[in-house]
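Shown here: the complex without one of its protein chains, the others still in place.
We call the chains A, B and C, going by the order they appear; numbering starts again at 1 in every chain.
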Amino acid sequence: MNERYSRQVLFPGIGQEGQAKISSKHVLIIGAGALGSGSSEILARAGVGKLTIIDRDYVEASNLQRQQLYTEEDVAEKLPKAAAAEKRLRAINSAVEIRAIIGDATPELLEELVGDVDLMLDATDNFETRMMMNDISQKYKIPWIYGACVGSFGMSFSIIPGKTPCLNCLLRTIPLQGMTCDTGGIISPAVQMVIAHQTAEALKMLVEDWDAVRNSLVSFDLWRNQYTSMKMSKAKFAGCLSCGEERTYPYLDHENMTKTTVLCGRDTVQIRPSSAGEISLDQLAGQLSALGYTVKGNPYLISVEIGAERMVIFQDGRALIHGTKDLTHAKSLYQRILG
Amino acid sequence: MNERYSRQVLFPGIGQEGQAKISSKHVLIIGAGALGSGSSEILARAGVGKLTIIDRDYVEASNLQRQQLYTEEDVAEKLPKAAAAEKRLRAINSAVEIRAIIGDATPELLEELVGDVDLMLDATDNFETRMMMNDISQKYKIPWIYGACVGSFGMSFSIIPGKTPCLNCLLRTIPLQGMTCDTGGIISPAVQMVIAHQTAEALKMLVEDWDAVRNSLVSFDLWRNQYTSMKMSKAKFAGCLSCGEERTYPYLDHENMTKTTVLCGRDTVQIRPSSAGEISLDQLAGQLSALGYTVKGNPYLISVEIGAERMVIFQDGRALIHGTKDLTHAKSLYQRILG
Amino acid sequence: MNKVLFFAHLRDAVGAEYLTLDAGGKTVAELKDELVEKYDLPRMETVMTAINEEFASNDEVIRDGDEIAFIPPVSGG
Partner (left out) sequence: MNKVLFFAHLRDAVGAEYLTLDAGGKTVAELKDELVEKYDLPRMETVMTAINEEFASNDEVIRDGDEIAFIPPVSGG
């Protein structure tokens, strides 16, 4: 084994055999924000065989306070997070096969991707996507690791199909959210603490040390010096629609998915077109400039100022409308530009 | 306040006032290995006013598994860690004033540096340097935060002069070490967990929220799913030579410091010349090449193959001899080259 | 008596890390209802409950001396 991994091969929980397993595995990370940038860096440094990273967002100034792969230059270039993450991860470890996907984690995309995936890491910022991951996990028997944080508070839980309860057992329904995330802010140590738990669990699963996997949900508050561990076996719910006998995988059904979303913690609305398809960004940018709009762009997106709002349009027709939380207003702006 | 820090200003423990304090503070980080690269990144992203980083080592392949600021290119260039860290931290946040010091943390250097330092972070890998930091902390009334890890285990403790016990109260003597560090290896999540605790404590101190500072020593094992918090007020020792009534600051005395050290976890000896002074690396490299040695170098150091060993010599006369743990042998190699 | 711990925004709403109160004989759901009334706690229906560091459903009955913790699932990332 390589000198590069000598310190983790020395760790008895990994060893030569564990390192060989790590280097043969494929991990899917959904989200490349605070949690995703941190955990993808740890797994790339640890020498995982293949990393697939999905993110729909691009790098903004307010990300730099806690999203570790990104620099001021990435902000200036408005790079999509998945592309910026890929660039940095390659510089860190050129031996890892990295696939960056700029776009939304839809059921179709996940079902197409997970064929050879050994483990999924949660790095998303909303429960809709987590419930979808949870259904994919149960349907294809792929473990995943829930992680989330707000303020100085965070939590993590390891979900193994057929063994542990699933996220739908715990929550029963998608919690109404928004308030904590909008008003709580976030400090970077809380992000790192969640990542530490998620990636330790990931390494255990990658080396197949299933007995070491944590069977409790950890939660902590670093500012208030709280830490608690809640045993979860009793949370298993026989009637669960995701992992029970009568399972229907409800979150893989498009009927249960919104098309317009206020993004958590931000004055931004996302619009997803109901039908998939590519748009020509060059052509659109030309038209808008001709109409007198201020347009900036790169190969992945264009950004247009529209009065007090700013709209960012991606190749797949998805758009982010910054400066509003009003879904109807956002939709009308979108339709004004894209019809 | 800047959009850049908006998410941490939203966190009630920080706010506008806290952010202004953070941006006016100076933090000294001793060590730029696993803990130092991680905590310096977090503090730079958080917008601390000034960061001083001291490290005596350069980037090697075996560092990349857990030392987050560094890339394969830094290894290829054999960059000193302090220089490589400075480069990356500038790309992350150009508003932070960064001073990188390539060298050993001696009592003289620390006494010269700490004039306007508000907080010290422990990112060293040995107790000798920690005991020195601890004496500096008590002498100049500067808080510091102990952190350390090995394998999947780690710990952290916040030390505030005049309030908490100090490291010398806890340990009474420098523990004999080596074994755990040499044989235990290290996994990156354990590093991140220590960093999460150290930087959360650092933010509390930078915003002067002294009541929030943890009064217990945290220790954890991420592989074994252990976590414990030990209240420390009873550890205060009246006869402590570092913080007691009859204090002598024993670890600022050169008599108590070794000149030749086996580096923790590595087959490497460090030699520190007894007298300070600069050597001409260019001239030395020329001489050694002429003698038939294979020599590589950059403006900060030269690297020479000597049989099975490799010696890296820095401008201040310090050298690392790789491939041995034998102090006498190492010293003789050193003297063969540098007289 | 019972020690009842609050995490994240629940702690802010209650104004303390924990309360000491008599919840013996009540179900988790009953205790939640009482607390919502007294402290205006938001979204308690989705908050997870631990009794003695073990997950407890809403219909579980609390015994005297049990330690209760309320932990809200969060979504940031």
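The rule is simple: a contact is a pair of C-beta atoms (placed from the backbone, for glycine too) under 8 Å apart; a residue touches a chain by one contact, two chains touch by 3 or more.
No experiment lies behind these values; they were computed from the predicted model shown.
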Chains in view touching the one left out: B
Which of B:41, B:60, B:86 or B:122 contacts the chain that the document leaves out: B:122
Sole contact to the chain not displayed, among B:120, B:136 or B:149: B:149
Given B:72, B:104, B:208 or B:221, the one touching the chain that is not displayed: B:221
Touching residues on chain B - with respect to the absent chain: 31, 33-36, 122-127, 130, 147-151, 153-155, 165, 170-173, 175-177, 179-181, 184, 186, 194, 216-217, 219, 221, 224, 226, 228-235, 264-265
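We adopt the following convention: only the chains that are shown with their structure count from here on.
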Cα-centroid distance, chain B relative to chain C, in whole angstrom: 42
Between chain C and chain A, distance of the C-alpha-averaged centres to the nearest whole Å: 29
Gap in Å, rounded to a whole number, between the CA centres of chain B and chain A: 33
Where chain A touches two or more other chains at once, by residue number: 151, 184, 186, 216, 224, 229, 265
Interface hub residues of chain C, defined as touching at least two other chains: none
